[in-house]
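The complex is shown incomplete by one protein chain, all other protein chains being positioned as in the whole.
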Amino acid sequence: MSANNPLLATHNLSKLYGGVVAVDKLTLAVPRGSVTGIIGPNGAGKSTLIGLLSGALLPSGGTISFGGRDVTGLATSERARLGIGRTYQIPRPFLDMTVEENLAVAQWACRARVRGASARGRRAELLRECGLSDVATQPATQLPLLRRKRLEVARALALEPQLLLLDEVGSGLIDAEITELIALIRRIGSWGVTIVIVEHVLRIVRECCSQLLVLNFGRQLAAGTPVEILASEEVATVYLGTAHSQGATAQAPNAQGAARLANVAANPDALANAVSAREPLTVLVAHRPVPGAPAVAGAPLLQLTKVSASYGQVRALRDVDLEVHSGEVLALLGANGAGKTTLALVISGSLPAHGRVAIDGIVVSRTRPGGIAALGIAHCMEGRRIFTDLTVEQNLRVAARRAARPEVAARLDAVYTLFPVLAGRRGDPGAAMSGGQQQMLAIGRALMARPRLVIFDEISLGLAPIIIDRLYETLALLKQAGLAMLIVEQDVNRALAIADRACVLEHGALAFTGAARAVREDARLRRLYLGEAD
Amino acid sequence: MARQLKARSAGFAALILALALLGVAPAVLREYDTQILLRMLLALVLAESWNLLAGYGGLVSLGTSSAVGLGGYVLVGLLNHSILPLPVVILAAALSGAVLAALASPGLLRLRGLYFTVGTLALAEALRLVMINVNQFGGATGLFLNRDPPALGALVWIAVGLLLVTLLVMEFCAHSGVSLLLRAVRDDQDVAAQMGVRPFRVKLAAFAAASALMAAAGGLQALKLGAIEPYGMFGLRWSIDTLAMVVIGGLGTRAGPVIGVVLVMLSGELLADYPEAHLALTGLLMMLAMRFAPRGVAGLLAVLPARWRARTTGA
Amino acid sequence: MAPMIDGGDQGLFLDRPALPSHALIDSLRSNNSGGLKMRRALVTIGLLVSLLLAAAGRAEEIVIGASLPLSGQLASFGAFQRWGYEHAVAEVNHAGGIAIGGKFLPVRLEIRDDKSDANISAGNVENLISRDHAAALLGSCTPALVSAGALVAERHRLPMVTGCDPRRAFTSAHPWKYVWDVFFDEAELAAAPFKALADAHVTTNRKVAILHDNGPDGQVVGGELWPELARTYGLTVVVSTSFPVDNTQFTSIIADAKAKGAEIMLVDAITPQAVAIRKQIATAGYHPRVLVIEKGAEPAQFGGGLGALADGVMVGGYWDSSFPYPGARDLLMAYERETHQRGSQHIADSYAATKVLLAALATAGSVGGEAINATIAKTNATFVVGPVRFDAQHFAPLPIVEVQWQQGRTVVVWPAKAATGKLLFPIP
Partner (left out) sequence: MSIEAAASSLVVGVLLGGIFSLTALGLSLVLGVMRLVNLAHGEFLVLGAYAGYYLLTVTGIDPLLGLPLIAAAMGLVAAPLYRFLIQPLMGRGVEAPMMTMFGLSIVLQNLYTAAFSADTRSIETGYSALALNLGPVTVGLVYVMGFAISIGIVGLIHLLVSRTAFGRDLRASAQDAGAAAIVGVNVPRVQMLTFALGAACAGAGGTLSGLVNSFTPASGAAYLLNSFAVVVLGGLGSVLGTLLAGITVGILQSLGGVLFGDGYRDLVALLVFLAVLIVRPQGFMAGRG
């Protein structure tokens, strides 16, 4: 992908957040007039890269050059004036202005290049191009999601940029909307504007980009034309998890699951770990509803009927029905932005929703998060969200609500045997833990409440494969101890290996559901993730 | 756009007419009413410039008293020790406000939200303590104007002139491109930077303009009094009253300051014998405004007719 | 199916950067019709101002206005002055009022609180003149407030008689034409303690510490006069510092004075600071043999606030009920009968100032400013504070005595002929 004088080039660009490496010595070149796509699993550093290029984030190392000039340390406003425009993943219009005024801000800021009357003409032209002419005088806050995304693009174009950075413009849009967006991107490309698209919706990348870059763990995994990349095995494994590429579908999930458990059985210390860990688990896992709590006999542990919710302007969930029975493990799959996390938040009570959410048959739609936790539903949250100020033990103790002192001590011991590494670091503050250790602590914290159902939300995010293996071994043990689990997972294969049933969300609606083995075979799954060109 | 242009030019005409009316008032009104009018004009200049700062620029400042005090001292100092004519001295007082803003800006303008507010409060209090302690500026005794202040009528004309300048600045800042930059920086400073706006410079321009107008008003107050001392001129009361008037009137609205000034001043005169009750009432009104009418009385006035019409026509 | 919730508020867990915290500002929607509302509001101003307050009917009475510090740090002085003014006016009304144009008119006293703030004092006097139509004015207390109000009176050419503003502070403010002051001269006040100590042949290590606030009179008495007097009386000034009028912590200055062994301490401060200084002298374990606190130590609140600690503190006085002037004792008796509190010399100068003004009104027989002013100029009579004659600078000096707190009461200790008690030395 070498080009003689690229419009944009980075050399060993890196960004660290404390111990976590977001972007790791990235060197890339974006030729003038090209449309470059950047894809990669969640947490691969895509948004961080956009932040570094636009100037919102200052790099920890390496250089960025734009049009041959070193802009590494240049302030955001100066980069914008040089001609770098960007859009935001979650649209951030100027709320107190009309749509047209939003565009005028960029023109006024860079007055040098745009004169009065022609400015108004240019604005009208841009609005027409982006299909916003009819709402020109409406306040920006009244726009629905797609139009807000178009406003982001139009506003960035008002800068007359040489380089346009599009940050996940496609997420949360329905197919028809994506088609319109692709047409718009192509038109912009035709004006000679160099475009960099960070995207999850692979259809946009496939149909717009002339070159493609795959990021994983902040490093460049692969680069090339969309056709090469999307067909390559390497990319599929990164996306669909270990051994779920085109060729490997034949292997039966149970065999896969069984192989893992066999490994546990064969490996002595793993076995010891497994056997000794099973006894204390009973301390951490409850089977029956909390004594005294109302329950309808025979009702499933958790039942969602026609649940819808929205999130900012995004219609995240539409009429979702879902059931989890006591001791059952349900995998919740779907592309990024399909509404998985929103569903988890609705169940744990921190996001208001329409429709009926019932635990043991009793409606809990209006209960506060704390109340739902008390009913035995724990939520191990996306991004771990442990309390970095508190020590490991304090993190665990916070979750043991209303438990008698001996009971808390027993649960603590059980968690420490489940995750020996935590026992050693009992007194250390949460902040001083690595990603994997923080995830273990988050799981431990969820178990301290002696739940009957735990929602595991993206626990494999940004972790090394061997750590993910150990986590899933623990989940397997918890399953054997009778803990019901709702696993929200990017890594399809791992989730299906342990799940009894699976259901797949697409654009906030239930695409299909069924036994884990059936879902693995279903061709729609692969299309959903990699999106065949239709 | 033409319709809007016509509306604006009509607005200007009415503005000039109203101000002319105010200028003529002293000849017509009794002395007491003229004094109230002068106080209102000064308060309106302060309220408009604070509204520019906080309402349009998002810079909630509790430092009005530092600009007012500085303007007062510069005016009296220049009149006592130089032969400069009055208009030039008032301009110098205004410039001193802008210079104060410029000097404080590298530190203060990097602060956001609460920390900017508390920073301005600390700056105002520090300036007050300096003026009290340093005897070269008259210490607690303060300074006496070496000539009789101009007659009330002349003062009203100067105040009207200052108000005209203030309203022109506001009109410019509220309707031109500058208002776009201001509101962009206020709503989302990071995104504004992404659009090529230089947040620090926009905030500095608003801070300097507002401080200059406040300092000019401070100069006028000193001219009216004839004798100034730090406790009065740098007192926290200036910051509190100005903020209360704009918040009650309607933060970030064009009509807010006017309504706020009229409301608070009138209630002040009616409750003249119970000053504590007046201040407590102002505080209470502020709390109610924050809770139920973030857009203040102006916001209510804008919404009520619509709501009332909706209720009556059963829409 | 229930309608979609309008997802206005963000869920709790968005990992994208939090929206800017200006949510209040987010909720603002300025629309373009601002110009229109602007016009409507400005027109209403014109109407409102003219309708503002129906002119108070000119009842048949003489209005005397006064702005006094009834709240804030000078509240202790203001309270006594208010009584002095009201008592004098009540006496005149009881005697039938003042004859103007053949008719006896009652006098109405209009008092406004200036909260110890010069700006408000000026505003109050403006209101008294234009709204309450005062025929004449009485002054506030302490030079800063008096000057602020007096300048307004002077501009409106309305006579004002005041006390509570020493000569140099009064005359240096403005070449007065309509304002008259009945109070003491700083030079006499400053010299009084030195003379009292000399007459009592008191022996000390002749080391003096001077503490004064940087107010108008503090600068003059503490900053200029005391250092000069110390030199002329052969005393060495070891500490001389000023502090802001509203300062509360004096530990450093006091510690310095103690370390330098000053046995004589001269202080000029208002009551709150005087109380704090006396307390902090005690808590610093410092025992000066002589402690003079001008201005702040005089009112009863000083003694009340400190109790036994006040004993021995000397302060310059310009009046005491023991003075051989007509009505002196009756005035104190009247005060204590009505308020059940200990009197202060401030009831005398305020009472006298009002009497001077009312006497001038009676002799002028008119409410015209120029007439009253001319008759005030010719005042030459003995009042409860002694003989009052105004000099060319409109100032009528009052004699100075040195007073000392003893067992919770103030006793005149100097000069000998006026003494009602013996000088207590050294202070306990």
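So that you can tell them apart, the chains are marked A, B and C in the order they are listed, and the count of residues begins at 1 in each.
Note that in this section a residue touches a chain if its C-beta (ideal position, glycine included) is under 8 Å from a C-beta of that chain, and two chains touch if they have at least 3 such contacts.
Because the structure is predicted, anything quoted here is derived from the model rather than measured.
Every shown chain that the unseen chain touches in the whole complex is listed here: A, B, C. When the omitted chain is restored, the residue from B:Leu29, B:Leu86 or B:Leu111 that touches it is B:Leu111.
Summary of contacts with the chain left out: across B:Val28, B:Ala126 or B:Leu270, the touching residue is B:Ala126. Checked against the hidden chain, the listed residues B:Ala205, B:Val247 or B:Val297 yield one contact partner: B:Val247.
From the set A:Ala449, A:Leu463, A:Ala476 or A:Val519, the residue in touch with the chain omitted from the display is A:Ala449, counting the whole complex. Across the interface with the omitted chain, chain A contributes residues 348, 350, 368-370, 373-374, 379, 381, 385-390, 394, 397-399, 401, 445, 449.
Along chain C, the points of touch with the absent chain fall at residues 9, 12-13, 21-27, 70-73, 75-76, 115-116, 214, 241-244, 247-253, 255-256, 258-260, 271-272, 275-276, 279-280, 282-286, 301, 305-307, 309. Where chain B meets the omitted chain, the residues involved are 60, 106-108, 110-115, 117-119, 121-123, 125-126, 129-130, 132-133, 236, 240, 243-244, 247, 276-277, 279-280, 282-287, 290-291, 294.
One rule holds in what follows: only the chains that are shown with their structure count from here on.
Between chain A and chain C, the centres computed from C-alpha atoms are 71 Å apart. Mean C-alpha position of chain B lies 32 Å from that of chain C.
Of all residues in chain B, those that touch two or more other chains are 183, 186-188, 190. Residues of chain C in contact with two or more other chains: 19, 25-26, 28-30.
Considering their complex, residues 1, 177, 180-181, 183-184, 186-188, 190-199 of chain B touch chain A. Residue ranges of chain A in contact with chain B, taken from their complex: 54-56, 75-77, 80-81, 85-86, 88, 92, 94-97, 101, 104-106, 108-111, 120, 155, 158-159.
Contacts from chain B toward chain C in the complex involve residues 4, 7-8, 10-11, 14-15, 18-19, 21-22, 25, 28-37, 39-40, 55, 58, 112-113, 129, 132-133, 135, 139-142, 144, 148-149, 174-175, 183, 186-190, 221, 225-229, 231-233, 235, 237, 251-255, 258-259, 262, 266, 269, 272, 275, 290, 294-295, 298, 301-302.
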